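Every protein chain except one is present and positioned as in the full complex.
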């Protein structure tokens, strides 16, 4: 599957190992020692590969697939090719993700501080830390075990970075504390001072920005995303939240656990987002709002009011999702009616 | 208020100093030599702190605040706690900003050219200039007194930078002249050639981009914002204008004085924006338009026509703000009516 110029060869896994990793029971009549060497999509897999079916749209590709083993839901068993080992589960994509990570484990990093890095910090990092060429680490920075910091990234003074972090090249991080297993992609900007002014036509007066950015464990932040530090309170990203590319998070925003925030979304200052919130791409959320737990927001929505727990909303300004669809239907009907009347 | 890992301890100010900075008259019965040590929000301040009330929503916090002194408007005097020194003003947030800057004056920069900077410019900078490690200054670049340029930033040849500027790490600046007191945050891109093509299905032909970017005094530009240089005319950002993160400003755009442009807004080529214009987040403005002075544009609006001075607009395409609100109301009413009829 993967170009060997960029990726290591995939691991080999026996059917038994796959079953154990996924906590699945295998059918009786299979060879548990059978070896699989890679993951592939349904139409490109051969007998040595594992695949998955998660979507009715791919049922035809499933029926004719040569995949040696495949994760799918019980109801599809009757369509499974005879030679395919069925890996029946309620959550095929999740189990596929587990196996994909086993075939392609994270590369071991080459540890060490590159001689062309510039390190001012007097704090000691252990030998597992990797810091790339051109990287600048200012004074009083702490970096945890097994963390990797890419080339030409700049870490400003006082920043604390946990263990097992990956920070890509060309990032800038200041005024921040980062937990463990945090992944920060190329070009991310964290901790610059936010957009706070006492507005005045004779000259807007900057408010000193005196807070920090606090990022918890298992957070991922996409390329060229910007996260401003708080004004006094902190900007907070809680555990397990995943943020896509080119997202803007303003000062004092608080984001709960396990949220998903898709690309080019912007969240204005002092807004609080609950846990397990899913925000589509290019959404805009006004400042000083409270968005409840488990809320879902359709792509391109404009949020101007608080949203209660468990709501799904869409539109500009956003309404409950079924009302947004009704708005769309009504406007289209009006166009048909009025313009035909003439 | 501020984490000492990142911030210097705040200054101390007497009540008398505060009054003088704000040009306020103190009440008769107060101790003018009383010392204040920091700024805090209403609910976290104690007797040694200064706070402010700018918004009716916080009236309950105000009533029970322990802040030693507080800026607020006359009408709130009757709700002020007895122990609080009242700092009565028509513009509490502006005065709070003045005091906040006095408690937290800008850090003195450590001047000097870092030995790991690469400086090709033959022009001399005075001793107050600070240039970080990994920073690249190309030929013929001028840098004014007391200006600071962050690590790994790249300044291309011919650029002129005024005095007291702050340019963050990881920026790229070319084909530009910058005034004084300009603040440019991490990852900003200024002066790359704009998106100008003679379009043709057999291959779009690039138009040479021969202009510059001219940035006046007291401009602030947010992280990862992009400003293209002009095609022949220049791209111009006038005095006092503040631009947030991830904003796109295309070639030949001219922006007036003291504008506020919130995050993720995009302004297409050759559009002219007046003075004191306020543009919300994620606004899009078509090319070749003229936006008048004092215009306000609601977040997420799409501007497809010129806008006269002093108008407030919203929507896609944008209309006067009250018409936009009416559109929203009518569509919601239609949904209620039609779907209930069925």
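By letter and in written order, the chains are A and B; residue numbering begins at 1 in each of them.
Just so we're on the same page, contacts are C-beta pairs under 8 Å (C-beta built on N, C-alpha and C of every residue); 3 or more make two chains touch, one makes a residue touch a chain.
No experiment lies behind these values; they were computed from the predicted model shown.
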Residue among A:65, A:138 or A:152 touching the omitted chain: A:152
Just one of A:185, A:204 or A:326 touches the chain that is missing; which is it? A:185
Which residue among B:113, B:136 or B:321 touches the omitted chain? B:136
Where chain A meets the left-out chain, the residues are 1-3, 5-7, 39-41, 91, 93-94, 96-98, 100-101, 103-104, 116, 132-134, 150-152, 168-170, 185-187, 218, 220, 222-224, 240, 242, 244-246, 258, 260, 262-264, 276, 278, 281-282, 299-300, 316, 328, 331-332, 334-335, 338-339
Touching the absent chain: which residues on chain B qualify? 118, 134, 136, 140, 152, 154, 156-158, 170-172, 174-175, 187, 189, 192-193, 195, 197-208, 210-212, 224, 226, 228, 232-233, 246, 248, 250, 264, 266, 268, 282, 284, 286, 302, 316-317, 319, 323, 326-327, 330-331, 334
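Keep this in mind: only the chains that are shown with their structure count from here on.
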Rounded to the nearest whole Å, what is the centre-to-centre distance of chain A and chain B, using the mean of the C-alpha atoms as each centre? 29
